[in-house]
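A single protein chain has been omitted; all remaining protein chains appear in their positions.
Coming up: subunit A.
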Amino acid sequence: MDAGRVFGKKVNGRGLAGGPGCDVCYGLVEDTQEKEGLLPERAEEAKLKAKYPSLGQKPGGSDFLMKRLQKGQKYFDSGDYNMAKAKMKNKQLPSAGPDKNLVTGDHIPTPQDLPQRKSSLVTSKLAGGQVE
């Protein structure tokens, strides 16, 4: 494989040979280093699979993407809420209130149950001026 690939710098290519202070100074012992460069990542992968054997076959990809796309999703379902409201027209909706033992799924959350997001009314500390 391409000698400089693992470390990302071509030593035999476009005049990017490392000089003093260069972050890649492995020129002379390239081949050995190159093999060692492969090992850390594989060793880490083995460690991870040992800890989490059920980790998906596919390499880190789609699961993360779906999680990323769903960031911010809360469990308030306005559909369920409104259906429940319609069915129990004459009754009070049970509120979460002090009863923390309600099992998830039995209780239809209401907008009031959601943690209140307060906006930042306090001025940023950066605007307090220079420190020291």
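Please note the rule applied: a residue touches a chain if its C-beta (ideal position, glycine included) is under 8 Å from a C-beta of that chain, and two chains touch if they have at least 3 such contacts; residues count from 1.
The rule is short, and it goes like this: contacts and distances are computed from a predicted model.
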item: Listed names "2-methoxy-6-polyprenyl-1,4-benzoquinol methylase, mitochondrial", "Protein ECERIFERUM 26-like", "PAR6B protein" or "Serine/threonine-protein phosphatase 2A 55 kDa regulatory subunit B", with the criterion being the UniProt name of the chain not displayed; value: "Serine/threonine-protein phosphatase 2A 55 kDa regulatory subunit B"
item: Absent chain, residues of subunit A that touch it; value: 1-2, 5-9, 14, 16, 18-19, 21-24, 37-38, 40-45, 47-49, 51, 55, 59-62, 64-66, 68-69, 71-78, 111, 114, 117-120, 122-132
